[in-house]
Structure formats: C-alpha cells, structure tokens
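Take a look at the structure set out below.
Below is a slice of the complex: some chains, not all, each in place.
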Amino acid sequence: MRAVVTLLRRDLLLAFRRRSDVATTLFFFLIVASLFPLGVGPEPAVLSRIAPGVLWVAALLAGMLSLTRMFASDFSDGSLEQMLIAPQPLPMLVIAKVLAHWIVCGLPVVLLAPMIGLQYALPNDALLVLVLSLLLGTPALSLIGAIGAALTLGVRGSGLLIALLVLPLYIPVLIFGAGAVAASQHGVSAEAHLSLLAAFSLLSLVLAPFATAAALRISVE
Amino acid sequence: MHWSSWSAFFNMGGYAFYVWFSFGLTALCLAWEILAVRKRRDVALNLARLLAQDKQ
Amino acid sequence: MTSKGVTAVDLSCVRGDRILFKHIDFTLEPGGLLYVLGENGSGKSSLLRLLCGLIKAESGAIHWQGADVKHALEVFQSDLLYMGHLNGLKEDMSPIENLQVNAHLAGDNVNKQAILSALEAIDVKRCDSLPVRVLSQGQKKRVALSRLWLTKRKLWILDEPFAALDSTSVDLLVSRISQHLSNGGMAIVTTHQEVVISAQSTQVLRLSA
Amino acid sequence: MNINWFKYSSPQTFYPLAGRMIPWFAWIAVIFAVIGLYISFFIAPTDFQQGEAYRIIFVHVPAAWMSMFIYMVMAGWAALGLSLNARLPAMMAQALAPTGAIFTLLALVTGSFWGKPMWGTWWVWDARLTSELILLFLYLGFIALQSSIDDPRKADKAGALLALVGVVNVPIIYFSVKWWNTLHQGSTISMGAAPKMVTTMLLGMLFMALAFWMYTIAVALMRVRCIMLERERASDWVKVLLLKATGGNA
C-alpha cells in the first residue's frame, strides 16, 4: 500500500516539476476545441449543434495524446524493470499510475470544459451535464488508455499506435458522453446516458489494471 | 460631473456587475502579478544568499 | 535441497533463432561470488535478466533457498537486487528523491540520513540536489549504485557495474561488494574489466558466443 | 562604441540600474492611471447607445493594444539576443512574456464582459476576438517552451526563435482570420457599430494605455532582476552585491 502512495506521489511530483506538461494537455484541449470554428465557420447555431461532439472528441484526443507519457519514461530509464521485480502486486502500482495520469490530464480538462462550452454558445444546464459527463467518463479514458500505453511501450511511433488501439475502445464513452450533453440540449433527461457512463468506468476500473499489468510484463520481456 | 450620487456611480446605469468586474479583474491581475514577482525575487535572493554563505 | 543460496539447473535461452546458451548449471552459496564472463554478445545480460525473471528461460529452473522460484516469486524478489545496463533513475528528480522513491517501490525502508551517507560513500554527495539529468555518465551510474549501500538484500545481480566508473569509484564499489560477501551475501557480476573482488568462494562462468 | 554599450548592458551593471529605474516607472504608471481613471469615470460622458457599460472600453482597448504591442517588443528583444548572442535581450524577452499574456487574457475577459450586456453573448467568433485568442496561444507556447527547457541559454535561444517565427506569422494569421470571418457572414455584429469616439474617450484610453505601458516596463524590470539573480546566483557580482546589502543593514 505504501508503495502505491509513494508511486502516486512521485508521479505527481514529477508532473509538478514539469508544470508545463499539465498546462499543455489543457491547452491542447483548448486549441483543438478552438480550431473547429475556424474550419466550420462562426455561426452560433451550427456551433452549438456540434458542440457536444466536438468538446468530447477534443477531451478524448487530449487525454489520449498524454498517454504515451504514462509508462514511457519508466521504461526507458529502467524504473519499470525495477517495478516488475518488486515484491508488490503490479495491478496496484498500475492503479497508482493511472490515478496520477487522471489527476494531471483528466481533471483539468473537466474543469476547463464549461468555459469552452460558452464559446460554443451552450446553455447553462447543458454545461452542467457536460461537466458531469466528463467527470464520469474521463477515468475510463485513462484506465483503458493505460492498456494501450503498456502494449505499445518501446515501439517506435507509439503515439499513433496507441491512438489506433485505444480509440475504438473509447467509442462507447464518446457516444454516451456526447449523447448526455445533446440530450440535455434537447430538454431530455441525461440520466440514462450518465449512468451508462458510470457503469463503463467501473467496469474498466475492475478489468483494466490487470490487463495493463499483463501488457507491461509482455512489453519488458 | 454627471453622476447624481455615489450610489448612481456604483450602479453604473445597471451595468455595475460587468463594469466593476472588468476593472476589478484588471486591478487584481496586475496586483497579483506584482506580488508574484516579488515573491519570486525573495526566493531567488534567499537562494543566492545561502549559496554566498556556503562559499565563504 | 536445503541450500541457502541460489541454484540454476540446466538453464537455456533462445533469442531470435539462436540458442544463446544451454546447460547452464551453478550453485551459489552465501558468501559466494559468481563472475559471468564472455565476449560481447555471448549472452551475459540475457542470463542475468533471466535469473531475475525478466525474460523466460527456454528450459531449466532456478531455485532459491531450495524452492523453485516459479512457485515462490515474491520471496525471491524480495531478496533480490538487480542492476542492469539502465540506471532506473528519473532525470527530473534529484539523487535523494530518486533513491527514496526506488527504496519505497522495492518495499524497503530508508531514511534520508541513510541515503545521504550512501551517496557520501560513493562520493556523489556533492551532486545530491541537482537533477539527475545534468549529471555526467559516471555520476549517474554512481547514484544508481549507491543503492548497494542502502540495501539488506541477499542476492545482488549486477550487469557491468564498473563500466563508465573512474578508478576511485571502482575501488569503492569493489570493497562494498566484498563487505557484502563477507556478511553472507551473494553476488553475480558481469564485467569486461580486470577487477579483483575478495570473496570466500569465487566461481567463474564463461559464456562463449 | 557599440561594443562598449553591450559591455555595460551586462547583467552585472544592469541589475542596479534597473533597480533604480523601477520606482520611477511605477510612480509614473500610478499617476497616469489616476488621470486615466478620472477621465474614464468622471469626465467621459454616458454613451447614448450603450449606457454606462461602454466604460469597459477604458480597460479593454488599452489591454488589447498592450497585448499586441508587447508581443512585438518581445520579438524585437528576442531577435537582438539571437543575433548578438547577448544575454540581457533574451532575459528581457523572457521577462515580458507573462505580462503580455496577462494583458491578452484581460483583453479577452473584459471584452467578454462587454459583449454579454451588448451582444447578449459571452463570445462570438469575430475576427478580432479570434486573433486575440490565437495571440494568447502564441504567448502560452512561448512560456511553455521556455519553462520546459532547463538550460537557460538553450531556453533563451529556443524561445527567441519561436518568437521570431510567431512574429512572421502574426500578420498572416490576422489577415486570414479576417478574411475567413467576412467570407462566412455568420456574425451579424461588427465592431464598426461602436459609437464614434469622443475626444475625451480617446484621451482616457490613451492615458490608461500609457499607465499600462509604464506598468509593463516596471514589472518587466522587476522580473528581469529575478531572472538575473536566479541564473547568476553563483557568480561573484551577486555575492558582492549581497555582501554589500547585508553590510548596509548591519
């Protein structure tokens, strides 16, 4: 247990040392969300129509791009080898790393999202649902992403490979998340979408750490 | 002088929130920046002092 | 089968489509030192990684204190210290922070004082608060090696610990290893340099390419 | 002659010089701000279309001006530092960036707080607003790049290069955004609808801009002193300086 806490604290410390890392995830989210109006045009009606989809895709991409960093430095400097031969249960260590990743890359996006929602002319209750859906959905993104990150360790160009492995698994999260916001835009209750999202997150919490641990063992061999 | 009273002044013709928020935020940001720079200076001075004493 | 050390039975290893080595047997008892020698590419690093469980043997078994490590991996791993070609240091953290974290992750208990004296022992205390990133090749290696002054583990597996070290550091390291051996520890070491470590019993395992 | 000038622009001589200049700029800034605020709240008349909300203009426009102006100055210092391989200009560029980013943010936020009562919305994808947003990204990129490189010399050079590339692109970005916006005639509001400027309004904005300008110089000088201390804390002149300071206290 203490190893878990140490690992979490170490990763947060490292993230803090490199504050710009945290900031860049956020700004990537912000920039991608701001690129779309430039491509699509500035009409508020169109923008608010596509807002749920765009914001969720932007959040998803921002979370995904930071995945490469989850294990890469541990792998290349040898810390991962040491974690694997440590007498601790590996899935627990994985949970610590995923949690650190979510705190650093997921949480800030959740907090920033309403501001960008304003740029897309989203009404207030849709904004609330947006935040809720991100809060319930982003942990699943980190958990599933960890499997991809572990599988592609030490593979050149892993950034894109991760995308390829992980995006199909992200699709349910995207559908429920964007669906929740769209529902509340249309005045329908978003509860069904949100509980599906929560269920999906729980499921990945149970399964993903084991899959990630197995993937790590394979990658290091 | 076109304000009939102080309360009219603070009310800003009904736009008090927007006007005072804008000016207030500006003042706040600038003040915060000054404080942040001073804090940075204190930290730097302390470190430099420690180092100077080390060397002696 | 009441050995208190490590025994390898008929180990073999295949990489790519080549058999790197086969029929490797040895027994290392407390106080014993095993040199693994051989040319470049003869399979020394592979053997060491295999002993730690980082790669799987093609055949054969490893016993620790009489039990097959397949069935008692945790026990074995908590007695084992491995240092490979990589240093296992975070470039953004200072030596002190690195050692602290590494010890916790390995399940050991250390305090800051101990770490400082370990760094002192191998003469990198001067760099203790710089980020590891700016250290030279040899300084990084020394920081990694200072774990040896902190640990109580019984079996040390060291892959080319002397590479990149200057001669004073080599001497310090040699005396630390012999101290460990005289306290009943065991060590498996690869090297290309001529280094003499005093031990109660020294074995040499020579791999050929 | 030139060489001499740059010798005197070394951190060692500039540090105390900057220290003496800061209070002057700070006080001038305060004076200008007082005049500017007085004009904006007590002399400038009420706007017949927008009511009192238009008074936001007195922070909004100066902040927007400063945000663009500081970027140009920053790029100028960066170019100087890169071409002369000198330290002081690079430090100045680094010292200006956060202030520029803050003014950009202020222009955006005060603009939004103006837009809400006037347009009924916090944000439209108008050309000016959009390019201001992009300017914010350019600032943040500069800051992020510098803070993620630890070797200060390397960070200086990399940042300078980025600022120069940015400055080549800023006009292109500005015009492309403008063009994009006029092509899609989505937003029905344009800022041309703003009322014609009364001279007092212009005067108020001018004084506020001057105040911001002086403030910027003062803060940048303070920050550049910090940067010098941080980078050269091991050098002899810092030690001498500190000893003098403690000697004076004792």
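In order of appearance the chains are A, B, C and D, and numbering begins at 1 in each one.
Please note the rule applied: a contact is a pair of C-beta atoms (placed from the backbone, for glycine too) under 8 Å apart; a residue touches a chain by one contact, two chains touch by 3 or more.
These figures come from a predicted structure and were not determined experimentally.
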Query: Counting the whole structure file, what are the per-label copy numbers?
result: A x2, B x1, C x2, D x1
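In this section, only the chains that are shown with their structure count from here on.
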Message: For chain C versus chain D, what separation do you get between their C-alpha means, in angstrom?
response: 55
Statement: Per the C-alpha means, the centres of chain A and chain C lie apart by a whole-Å value of 38
Message: If I count partner chains per residue in chain C, which residues reach a count of at least 2?
response: none
Query: Which positions of chain A touch chain C when the two form their complex?
result: 2-3, 6-7, 10, 13-14, 17-18, 73, 76-79, 81-88, 93, 220-221
- request: Sort out for me which residues of chain A touch chain D in the complex.
  value: 18-21, 23-24, 27, 30-31, 34, 37-38, 41-44, 47, 118-119, 121
Sites on chain C touched by chain A in the complex: 52-56, 74, 77-78, 80, 82, 84, 86-93, 97, 101-102, 104-107
